[in-house]
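Beneath this line is the structure, given in structure tokens, with notes to follow.
Only one protein chain is missing from this complex, and each of the others stays in its spot.
Order of writing sets the labels: A, B and C. Residues in every chain begin at 1.
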Amino acid sequence: MKLELHRIRISKLEFGSSTGVRNGVLTVNKDELEKFLLEDERLAGVSLDVAHPGESVRILPVKDAVEPRCKLSEGNEVFPGFIGDVDPVGEGKTLVLEGMAVLTTGRLVAPQEGIVDMSGPGAEYTPFSQTCNLVVVLEPSEEVKLHEAESVCRIAGLKAAHYLASRCKEAVLSQAVAADTVETFDAPALTEAMHAYPNLPKVAYIYMLQSQGLLHDTYVYGVDAKKILPTLISPTETMDGAIISGNCVSACDKNSTYVHQNNPVIKQLYARHGKELNFVGVIITNENVTLADKKRSSSYAVKLARMLGVEACVISEEGFGNPDADLVMNCWKAERAGIKTVLVTDEYAGRDGSSQSLADSCPEGNACVTAGNANMMITLPPMEKVIGDAPKADIIAGGFFGSLREDGSMEVEIQAILGATNELGFTRLGAYTI
Amino acid sequence: MAYRVVHYINQFFAGIGGEDKADHELEVREGVVGPGLALANALKGEAEIVATIICGDNFAAMHSEQVCAAVENACKQYQADLLLAGPAFNAGRYGTACGMVSSFVQKNVGIPAVTAMYKENPGVDIYKKDLYIVETGDSARGMGTAVPAMAKLALALLKGEQPSKEHGYIERGVRVNTFYDTCGAERAVTMLLKKIKGEPFTTEYPMPVFDRVEPRPAVKDMKSATIALVTSGGIVPKGNPDHIAASSAQNYGEYSLSGINDLTADKHQTAHGGYDQTYANQDADRVLPVDVLRDLEKEGVIGKLHEMWYATVGNGTSVANARRFGQEIGQKLKDAQVQAVILTST
Amino acid sequence: MATIVPISLSVGANRIIPTVSIPHPLGNPTLDPAAEKQLRRHLVEKALNALQTDVTEQTVFSGE
Partner (left out) sequence: MMERRTLSGVVMRRMLLITNNRLFFGLCRPGLSVVAALEGCNDASTPLTSLDVVRIARDTIHRGWVLAHHPLYGNVRPRLQPFRTILLLEPERFVDGRPEPDLLSLHLISEAMTVYESERESLALVDAVPESLARDCAFLDAELMKETLAQAGVPATWSSDRTITCCRGQREGERL
């Protein structure tokens, strides 16, 4: 399987009469996109807005972030199971509108979280302060129940992202617009992969997906991850949106769809592939709530690693508490099977940094990278413009979300900031002991 | 313009007297007193000690609110930019008082504080989470190294610098966020390659690991052996006199068994927060078998039940604390010529 | 003397006597006092026996 990513660098978003890209500027036909999304009658209202890095804008509560992509070549479309049919993806050519993201927002459930500040101290803690953002404010209709409301908003984000990319497809195919970069990723059949680079260590990636239930779910080819047995997936399939996020909790360490499309661990393993290691495969597994599922999935995932005959694995987690047990099980089962591991996680060490960071541990977990303490407090200054649904006073008052000061500034844990302590190691944040 | 520093010392280092003067009431004097002189020199004019607070160790222990309030007022009155306290070396009450006033001032006056003491001073575990404690020797002979280290750390804090390991403070066990040069994923793959090649690497989050000890040889003559009882099940005299915490214990207790043949509900209890306390509070022998060992002592099966028992609470106790409790208790039992120990846990 | 043997093993104890239950390791409130004390004595004697046994590695004294 070979995949080419044709990336067009987007530096500015504008509303205009037709949707298309020229010289890095993406113009969006607001009415057309709003009407397109409103075709789903479960949505009572849709409004669009834009936000650029550096502006005094706060977006809240953000449910998901999606990078606009569509296929340039034949075969199944991106986001299989939602936009595309359920046939395999991960091959051929894919168009990527790079440097921008679609952010969905709208009030689903009371706990308000998922802040993106485009400037100020909060901007440092979210990758989405560096992208031009098309914000889709969604209002599910009243009688739609929570389950349906969640899936309506999730699918609306994917539709908007796919719409934007596919409106640029003709221009690229007709060479009216050239991709700024083209990058090729090869994922050969296992027989070939195993013999390539005989003197380099064979490495796999165990990719844990949040799967605990409503608002804590992930979908693979449209299948709810809590229903899968661990399985192999090609790294190129993840680039075509095979994995999408239905997880809204916690904002800091949930993997948005954007991060699944641009998995940093896969990026790093590819970067060293053929030079320092032989990247032979990705194993996806879940983080179910029952202990029977945890034992089954961790043993199954490690068995797949043994079947691949890998020497070492990176294991990344999603979430805190319940998933710590899966992370630890995956770790010690792999190490006892002779497979060396490095764990990527985040910490909940309390606001004073002195509580126990993880809710589980094992002596085999001697190699750990963490994306920082999610309980660290930060003061966010007031922003001139807020897009989405500003938190209700009673929610703020209860200190459940953070504390609002008279001058309009907010004191919150970075846990409420989108992607702040992403456990795939997407950002440079980390922690150390003083 | 030099920073303004207030210095807290006890009656001994102020030259007023030793234990006999431990009730010396708190007083504030302009300028430097005792070790303050060496500290002032070490601050090389970048900061000056504008006032010294002198307080007897007993007085500080008995009147903590009053002392803290007085220290707070002194810092405000002299517009202090930082509080220096000690060095206290291995003096327990002095170290605890230094920690108390330092963390109070940091919280209530909003200025940094630096103190210094020996790593086994009880003040360390109570206050290391709140403030920087320079590690010193266990006696005043260590003054020569303690003073420059305190001054260096104080100047770093005054200039808003983030202290590093070189400043020689005792690890506080507090996790602090930072932006590394590379993203977490890159750091992970780099670490994995080192682990594969067997090269050294530093984990970013150390998981607790327990070391192994050599088994001791068997007791040869049980009939004349002194056996001691130690427990992590939290059995303490009624009222928990040493206030051993129900979880994440910071200390252990040492209690006498003389005249006690049986633990009873009115005199003994459990302080342990990790299990249903009903049964241990009804009869603490269910955790610490004093009644049976007294019988065995009377019947001559064992030589003697050691007159002291040791107890802490093993519930989320940090590995570092547990190791320190074990070393200290072990040393005391060795000094008391105890041949063997029965360790009970819940 | 501890109820959960694997934890004692993982922290490196060398002579381990399995006991009754976490809230009452050396007792059993459902027994009458005399029987409970006899149970406790039995466990303590096993501990004294373990102390008089040379061991080269971590050993669980679980036999009757």
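Convention: a residue touches a chain if its C-beta (ideal position, glycine included) is under 8 Å from a C-beta of that chain, and two chains touch if they have at least 3 such contacts.
Here the structure is a predicted model, which is why all the values come from computation and not from measurement.
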Next item on the list: Identify the visible chains that the left-out chain touches across the whole complex.
Entry: A, B, C
Notebook entry, point to check: Among A:222, A:350 or A:381, which residue is in contact with the omitted chain in the full complex?
Noted result: A:350
Item checked: Sole contact to the chain not displayed, among A:146, A:223 or A:337 -> A:146
Item checked: Selected residue (touches chain absent from view) among B:162, B:247 or B:331 -> B:247
Notebook entry, point to check: With respect to the chain omitted from the figure, which of B:273, B:303 or B:330 is a touching residue?
Noted result: B:273
Item checked: Positions on chain A contacted by the hidden chain, ascending -> 109-111, 145-148, 210, 212-216, 226, 249-250, 288-294, 319-325, 348, 350, 355-356, 359-360, 392, 394-395, 397-400, 415
Next item on the list: Would you write out the residues of chain C that touch the absent chain, in ascending order?
Entry: 3-4, 6, 20-23, 28
Check: Considering the entire assembly, which residues of chain B contact the chain that has been omitted?
Finding: 247, 273-276, 316
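Criterion: only the chains that are shown with their structure count from here on.
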Next item on the list: Please compute the C-alpha centroid of chain B, do the same for chain C, then give the distance between them in whole Å.
Entry: 32
Check: So, what's the distance in Å between the C-alpha centres of chain C and chain A?
Finding: 51
Notebook entry, point to check: What is the distance in Å between the mean C-alpha positions of chain A and chain B?
Noted result: 44
Notebook entry, point to check: Tell me, which residues of chain B touch at least two other chains?
Noted result: 210
Check: Residues of chain A touching 2+ other chains?
Finding: 363
Item checked: Of chain C, residues touching chain B in the complex -> 1-3, 8, 10-15, 19, 22-27, 29, 36-37, 40-41, 43-45, 47-48, 51-59
Check: For the complex, which residues does chain B have touching chain A?
Finding: 129, 163, 171-189, 191-193, 195-196, 201, 203-210, 316
Notebook entry, point to check: In the complex of these two chains, what residues of chain A are touching chain B?
Noted result: 124, 201, 203, 264-265, 267-269, 272, 276-277, 311-314, 316, 340-342, 344-345, 347, 349, 352-354, 356-358, 361-363, 365-373, 376, 414, 422-434
